[in-house]
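A protein chain is absent from this complex, but the other protein chains hold their places.
Labels run A and B following the written order; every chain starts at residue 1.
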Amino acid sequence: MSPSPPPPEQADPPMPRSLAATALPWARVPRPVERGVEGLLFLSAFTAVFLTAGILYVLLSNSFTFFSFPEVSIVEFLTGTVWNPDIGDTSFGVLPLVNGTLIVTFGSSLIAVPLGIATAIYLSEFANPRVRAVLKPAIELLAGIPSIVFGIFALIVISPILQETFGANVFNAANAIIVLSFMILPIITTLAEDALRAVPQELRAGALALGATKWEVTKQVVVPAALSGIVAGILLGFSRAIGETMAVTLAAGARPRMGLDLFEPIQTMTAFIAQRAQGDLVQAGPPFYTLFAVGLLLFVMTFTVNLVAARVLKRFREVY
Amino acid sequence: MELKALPSHRRLEERIVRGLLLAASSFSVLILAWLLVRTGQVAEPWVDWQFLTSYPSILSAERSGIMPAVAGSAWLAVLTMALALPTGVLAGVYLNEYAKNTRLTRFLRLTIANLAGVPSVVFGILGLAIFVRGFTLGGVTFFGYGYVLLAGALTLAAMVLPIVIVATEEALKAVPTSMREAAYGLGATKWQVTRDHVLPYASPGILTGSILALARAVGESAPLILVGGASVIYFLPDGPTSLYTALPLQTFVWAEDARADFQSLAAAGTVVLLAFILLANLTAIVLRNRFQKKYRW
Partner (left out) sequence: MNFRNLCILTALVLAAGALAGCVSNNGGAGGEKLQQAGSSTVFPIAAAWAEALAPGLQVTVAGGGSGAGASKLCAKEIDIGTMSRPFKDSEKATCASNGVTATEWPVAYDGLTVVVAKSNAFIDHLTVDELKHIWRANDPARTWADVRAGWPAERIVLYGPDSDSGTYEYFNEEILGKNCGADGKSICPPRSDYTASADDNRLVHGVVASPHAIGHFGFSYFHENQNDLKAVPIVPPGGSTPVAPTFETIADGSYKPLARPLFMVTNGVPASGTPLHEYLSYAFGDGQKLVRSVGYVELDAAKLAEMKGRLG
C-alpha cells in the first residue's frame, strides 16, 4: 500500500478496488444497487421487530382465547392461590406458580448478590494481575455453562446431599436455588465490575490522599458511586433467574403451591410451561391455553425487570 | 499506601476484608470445579467410543449411546448459524454504518435489546406456535414445518440473533474511522467501503462473537423441549425436514428416567455437551488469534 507515485521504470501498483470503481465504469456500484443493499440491511435489522411481533402475537392472541373461556377469569388468574388446570374441579389461580418463581429468584439472589458483588469488588479494586488472569476467565467460563448442565448438577450432586442433611424431598426448591445462584452470579459480577471500573480514578485518588485505606475508599467512595450499575446488574440477575427453565424443571419438582418450604417440591412458571409442552398439545379447552397465559405473564415480568435495569444503567452511564 | 502507618484496627479491617473478598471470589469457582469433578466421576465409566457411536436404548443403559443426539446438535448448529449469521451481521452493519439517529433506529435498537432479554422458554413458545404449527393469514400458511430440524434451527436462530448483532456492532466499532475515510476519499460508495474494507477488518471479531453465539445455541434445551417433539430417536437426521434429537434433549430425557443407570447416562451426556462447548470456545479463540495476525495494519 504505497501512497507515493511509483518510480518510472516500475509498473503501477495494483489499483485499490474502490479506485477501480470510479475509474472503470463496469466496476461501479450503481445507485439502485446501493439503495437495494441498504434496504436489505435494513430488513435484516427489522427481523428483530418481526420476531418480537411474533412473540407478542402468539402470547396475546392465545391468552385472549384462554381468558374468553367461561370458566376462566382474569381476576381469578391473577389473584387465585390454587393452580389446578387439569383435574376435576379446575382452578386457574396463577399465584402458586408466581410464588415458586419468586422463591427461586429471591433465594438464589440472596446467595449470588453478596458473592457476586464481593467478587466484582475484588476483581476491580484489589486483585493483582495474576489473580485477575485466573479469576476473570473462570467467571466467564461459569457464564458459558448451559443451564441443563446445572440441572444435572442439582439432580446428581446437590439433591442427594440435601436429602441426607436436611431430609429434603428428592425434588425441592433448594436444589434449584443453589444452582441458580451460580448461574446468575456471572451476570451480577460482570455488570458490577464494569460499573466499579467506570468510576473515575480521581475519586479514589482523592480519598486515598485524605488517608483512607483501600477498603475504606472502596466502601465509602467507589461502591456508592457505582451503585446504579451494580443495581442494574442485580436486576438483570433477577431477570435471568425468573426466566430459567432447565434447573427448575429437572430438580425443583412439579407441585404448584403457596408457602415457603424450601425442602419440598415447588413449580415455577417456566417449569410449568415445560411440563405443559410435553403433554397434550392439541387445541382443547383451557388446559392447553394455560401455556400461553403463563408465558405472557413470564414475558411481562422479565420485560419489566429488563426495562427498569436498562433505565438504571442508562442513568448510570450518563453520570460517567 | 503505607499500611503500617495506620492505626491497628483499620489495618486489621483492611486485611480481613481482603481475605474475605478473595474467599468470596474463589468460592464460586471452587464450587463449580467441585460440581464438575463430581459429575465427571459419575459420568466417567460411561463415556467411551461405544457411547459416542451408538443409538440410545430404552432397555439397557450399557448399550445406550449418544450418536443421534450429536448428529442432531451438529445439524442444528449448522442450520442455526446459516440463518442467524447473515441476518445478524447485516443487521449489525446497518445499525453501525447506515442508520441515522432517528426514532426508527432507536426503536430498532430497543427491540433488539429487548429480544436479548427474553427468556429462552418464550422463544420455545414462539417456535412451537409459528415454526412448528404454522401461522395462517388469509389462507396462506407461513412456516409450520412440524417438529423438524428447520423449526428448531429457526427458533434457536431467533434466540441468538441479538448476540450476533451485538458482536458485529462491537467488531465494527473497533474499525478505525480513518480506514473508512480513506476509502471514501478515493471515491468509494458506502457499500464498497463496508464490503471491501470495514467488514474484512471486522471479520475476526464477528467470527468470534458468532462462535460464542453458536455455543450458546448448542447448549439451550428449553426451546428444544417445546419445539423438539419426539423423545426417542433411533436414526440420524437426513436433512432440514427430518425429525431429530439433540444433546441437551437426550440428556434431559435420560435425566428424567428414574433408573440410576440412566441418571449416570445423563451425566455422561452433560460431559459430551460441555466438551462441545469447550471446543467451540477454543475454536473462537484460535480463529481470533489467527485472523488478528493476518489483518494487522
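In this text, a contact is a pair of C-beta atoms (placed from the backbone, for glycine too) under 8 Å apart; a residue touches a chain by one contact, two chains touch by 3 or more.
Treat the numbers as computed from the prediction; the structure is a model and nothing was measured.
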Contact partner of the left-out chain, one of B:L115, B:V148 or B:A222: B:V148
Selected from A:V170, A:L203, A:L227 or A:M258 as touching the chain missing from the view: A:V170
Selected from A:F42, A:Y122 or A:F150 as touching the chain missing from the view: A:F42
Chain A, residues in touch with the chain not shown (by the definition above): 38-39, 42-43, 46, 50, 84, 86-89, 91, 163, 169-171, 253-255, 265, 275, 278-282, 284, 287
On chain B, residues whose C-beta touches the chain left out of the figure: 55, 57-59, 104, 134, 140-148, 229-235, 241-243, 256-259
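By our rule, only the chains that are shown with their structure count from here on.
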Distance between the centres, which are taken as Cα means, of chain B and chain A, whole angstrom: 14
Of all residues in chain A, those that touch chain B in their complex: 16-19, 21-22, 29, 33-34, 37-38, 40-42, 44-49, 51-52, 54-55, 58-59, 62, 114-115, 118-119, 121-123, 126-127, 131, 135, 138-139, 141-142, 144-149, 151-153, 155-157, 182, 185, 208, 213-216, 236, 239, 242-246, 249-250, 270, 273-274, 277-278, 281, 291-292, 295, 298-299, 302-303, 306, 310
For the chain B and chain A complex, residues of the former touching the latter: 1, 3, 6, 10-11, 13-14, 17-18, 20-22, 24-29, 31-32, 35, 38-39, 42, 86-88, 90-91, 93-95, 98-99, 107-108, 111-115, 117-126, 128-130, 135, 158, 161-162, 165, 183, 186-193, 196-197, 212, 215-216, 218-222, 225-226, 248, 251-252, 255-256, 263, 266-267, 270, 273-274, 277, 281
